[in-house]
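Got a structure here, written out as structure tokens. Questions coming.
All protein chains but one are shown at their positions in the complex.
Showing subunit A:
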Amino acid sequence: MDAESVHSSSSSKAHSRCPLQEQFLQRRNSRENLDRFIPNRSAMDFDYAHYMLTEARKGKENPAVSSPSREAYRKQLAETFNMNRTRILAFKNKPPTPVETVLSDCSSAAVHQPKPKTRRYIPQTSERTLDAPDLVDDYYLNLLDWGSSNVLAIALGNTVYLWDASNGATSELVTLDEELGPVTSVKWAPDGRHIAVGMNNSEVQLWDSTANRQLRTLRGCHSSRVGALDWNNQILTTGGMDGQIVNNDVRVRDHIVETYRGHHQEVCGLKWSASGQQLASGGNDNLLHIWDRSTASSNSPTQWLHRLEDHTAAVKALAWCPFQANMLASGGGGGDRCIRFWNTHTGACLNTVDTGSQVCSLLWNKNERELLSSHGFTQNQLTLWKYPSMVKIAELTGHTSRVLFMSQSPDGCTVASAAGDETLRFWNVFGTPEVAKPAPKAAPEPFAHLTRIR
């Protein structure tokens, strides 16, 4: 192509001075019409042929002619030839491929792609499916929680059931009276023994699960249903449909210690950070707030640390990163469909991913840098993401309606999900902790791997 254009321009320029060249060209043109058989053009070096032709002609016919474009072209050709004069060599013996090494499983730890490369098997179907009749299909509620004592609490209609994951035994904790219910939220205290139950009538009950006995009722915090709960040691934080967030000290009579006002619609997501310093709250007003515990005061409503307005739908799914302090993942509802990552110290949005579907719930893998999200229409799937690349590792389907709630077992391996299809499913998605952390990083001695084979 390049050769052609230079050729034609030079020939037209040389037209007056050098008829011979034109004749030569014409002959070449007429020859092109002949039906020649050329076996394989790709094997021909046209650049070289052209160079040889033009070079030879110049020497004979027109040694003085040198247009700048021609000069440049010659130079370029010469360079190409220089390249061609180079030999490109490689060792016959190739370096060992990483998988052949003893540490192959570790090398693929940096790898995240669905089928051929996963270093751990992620079952695509649920381990176990339980019926969850009368599960309220409401995005704004939080009806599932897996406590530290390995007991799962799920609210179905007016009743809170406990399912002991160690032996599969089911028991009923409480059935609310018609006028109080349905249950709008459940949350285990960190001790795994006490559980808070938020109700439609704006009250919250505290229960002792071992004694199966109600301890107290928290009243006067909210004016409408309590859809979000989270514990920070003895502080129970409640979020209501009235947009208020209240910190309750469950030990004292006047339990309301702080009030956070910032949402003007229903609060549906509440999560304390692991340090207990920061609270993230999401609401139906598309807002995500970060509140700082240390600046909270009892007498006046507390100002938020950050107000994050990037989501364009209700923010319910919230998850604090277990391996990076001050990092929060948040997911937006059906109109937004995005998972966002925040530095809650600075309020900066670190990354955002459009999932293409309502984000109902988010969970971090405690053992790997992975995030699990649960979704609504159209797939009703659970998606496992590699962090920070956000490559999809697995999509788990099975639910036939939106996957409203997820909760993680205390060992971090199994995830329970409850969906609008009134089923509760268990997924062995996060693997086992032993596999996840194979080697201490600070032991790079040459033969360290030998001891590990044994």
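The rule is short, and it goes like this: a contact is a pair of C-beta atoms (placed from the backbone, for glycine too) under 8 Å apart; a residue touches a chain by one contact, two chains touch by 3 or more; residues count from 1.
By our rule, contacts and distances are computed from a predicted model.
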Quiz item: When you check the chain that is not on display against UniProt, which of "DNA replication complex GINS protein PSF1", "DNA polymerase delta subunit 2", "Mitotic spindle checkpoint protein MAD2" or "Exosome complex exonuclease RRP44" does it turn out to be?
Solution: "Mitotic spindle checkpoint protein MAD2"
Quiz item: Which listed residue (A:93, A:167, A:294 or A:378) would be found touching the missing chain in the intact complex?
Solution: A:93
Quiz prompt | Touch residues of subunit A, complete complex, unshown partner | solution = 85-101, 103-104, 106-113, 116-117, 386, 389, 391, 439, 441, 443-449
